[in-house]
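All protein chains of the complex are present and in place, except for one that has been dropped.
Going in written order, the chains are labelled A and B, and every chain counts its residues from 1.
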Amino acid sequence: MPIITLTTDFGEKDHFAGAIKGAIYSELPEVKIVDISHSVAPFNIGEAAYIIQNAYKSFPKGSIHIIGIDSELNPDNKHIAISLDDHYFICANNGIMSMICQEIAPYKIVEINIHDKIETSFPVLDVFVKVACHIARGGTLEVIGKVINSIKPIKNLIPFVNDEKTQIIGNVIYIDNYGNVVTNISQAFFESIQKTRAYEISARNYKFKTIHNKYSDIVNFSIPEERRNDEGRRLVVFNASGYLEIAVYKSNTETVGSASSLMGLSLMDTVTVSFSKT
Amino acid sequence: MPIITLTTDFGEKDHFAGAIKGAIYSELPEVKIVDISHSVAPFNIGEAAYIIQNAYKSFPKGSIHIIGIDSELNPDNKHIAISLDDHYFICANNGIMSMICQEIAPYKIVEINIHDKIETSFPVLDVFVKVACHIARGGTLEVIGKVINSIKPIKNLIPFVNDEKTQIIGNVIYIDNYGNVVTNISQAFFESIQKTRAYEISARNYKFKTIHNKYSDIVNFSIPEERRNDEGRRLVVFNASGYLEIAVYKSNTETVGSASSLMGLSLMDTVTVSFSKT
Partner (left out) sequence: MPIITLTTDFGEKDHFAGAIKGAIYSELPEVKIVDISHSVAPFNIGEAAYIIQNAYKSFPKGSIHIIGIDSELNPDNKHIAISLDDHYFICANNGIMSMICQEIAPYKIVEINIHDKIETSFPVLDVFVKVACHIARGGTLEVIGKVINSIKPIKNLIPFVNDEKTQIIGNVIYIDNYGNVVTNISQAFFESIQKTRAYEISARNYKFKTIHNKYSDIVNFSIPEERRNDEGRRLVVFNASGYLEIAVYKSNTETVGSASSLMGLSLMDTVTVSFSKT
């Protein structure tokens, strides 16, 4: 029996996520349900795209991922199911899947068409759960939808590169629990433009000339621990998901501060990489 | 093996919810435990009542619902177990169950009396878990308590209607993750008073003459998406749980604002429906 995961903007308090789990177990008592996140900012497609992209790969092949963000059915916002990379995704056609689909071509996309049998103002509960349980029982996508060829794109997904290829202009797409600031500049993309040139990264007035592989690379371990003063230092890493991230060492937004709070960086802000001429 | 659900005000951080799951699995390794919510505001009986009422119905018959809000045992606050609608509920006798019991008559209520065998300052862990596991193993309520006939009521549960039946005066009973404001005016109650009359809904200085069935009903889809300006618009719906709700389209308390933040509506505030004479 495959795993069903949940990624929503329902929050931790309301009854929505609990109700959905109850509905799934009512249909499939033996299935495993895993919460990926219910704390996506309301209606924030970009955050949801980043979270599901980085979580789904750790799950077994055949897993079914319900994404409940901005899922009210209307003429602009159809429901879709996608099979891709041996995983299934059920969501609204609102751009959430375009980040993953840009990296890996979908195997099949259907626009869900079982709504004539279901009257609902809570489609994640009444439609997505039905589709997920259908797939979990081995059902095919064609039974619950009609095949389509493309999905709605998300904006600002790919960083801008100037014609001379001397600059990458990226955006902040996610701010994590540590207040670290994740950009849309992936390591693969960065290296394809960089070749072997030196670089300087700019975010607001802050400049960086090194991208680290892990946070504690900035620590000088030859100095005894009690005399070091690394907490709160700014740095740039390629994070565990492979994106350029502006971080603060051992940050805590509530106490020492974080990259977001100390440097004033917010979602959609610009981060620029400038390459030297040679 | 039935499902055991948890609804508490323990929050997401403390060890309480984890300890309870450990205790349940220690007794019943094969049971399924589902978190409904641990983010009920501390000691907020009304919020807990709304959450459990709207979540429990999605679970399979026979499910056992532990509600850990204000559960310290004292002369005013006994522990009860209720069988109702083929579900079981274990909680303090503090009003939490009166919202459900008003809609559906309980089949049986017992006041739990196993405390002489248990010395505890953490009754959800030491008493409610024992009762839940007893029921999950097929045990009867009479073994763990003595039958009683009524439970403590909750205040402000039912909206006020004037003698002429020209006005319903309701209250805000819940504010959801989107900052939408839920009242205690159910669709069934509203329609039983309305008959066929026109109506006007007032909350603070705001007036509404339409109740929608879903949020995007206010959108004019004939205008192209990029030229519409619907985010942040106020509206009234009967929500998926069947209650009159004052909402803001695609709200986010942190960014565009929400019904609660933009209109200054808080828990217990008044919402009035006035009916025309004919």
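Assume contacts are C-beta pairs under 8 Å (C-beta built on N, C-alpha and C of every residue); 3 or more make two chains touch, one makes a residue touch a chain.
Fair warning: this is a prediction, and the values are worked out from it, not measured in the lab.
Between the chain not shown and the residues B:D14, B:E103 or B:E191, the one that touches is B:D14. Although one chain is not drawn, the whole complex shows that of B:D70, B:D176 or B:E245 it is B:D70 that touches it.
Interface note for the absent chain: among A:S39, A:Q167, A:Q194 or A:T272, the touching residue is A:S39.
Touch with the chain omitted from the figure is made, among A:N171, A:N239 or A:S260, by A:N239. In the complete complex, the hidden chain is touched by one of A:Q102, A:T120 or A:N252, namely A:N252.
Across the interface with the omitted chain, subunit A contributes residues 3, 5, 7, 12, 32, 34-40, 47, 50-52, 54-60, 63, 176-178, 213-216, 219, 221, 225, 237, 239-241, 250-255. Contact residues of subunit B toward the unshown chain are 9-16, 18-23, 25-26, 29, 41-44, 70, 72, 74-77, 120-122, 125.
Heads up, the rule we're going with is that only the chains that are shown with their structure count from here on.
If you average the Cα atoms of subunit A and of subunit B, the two centres end up 31 Å apart.
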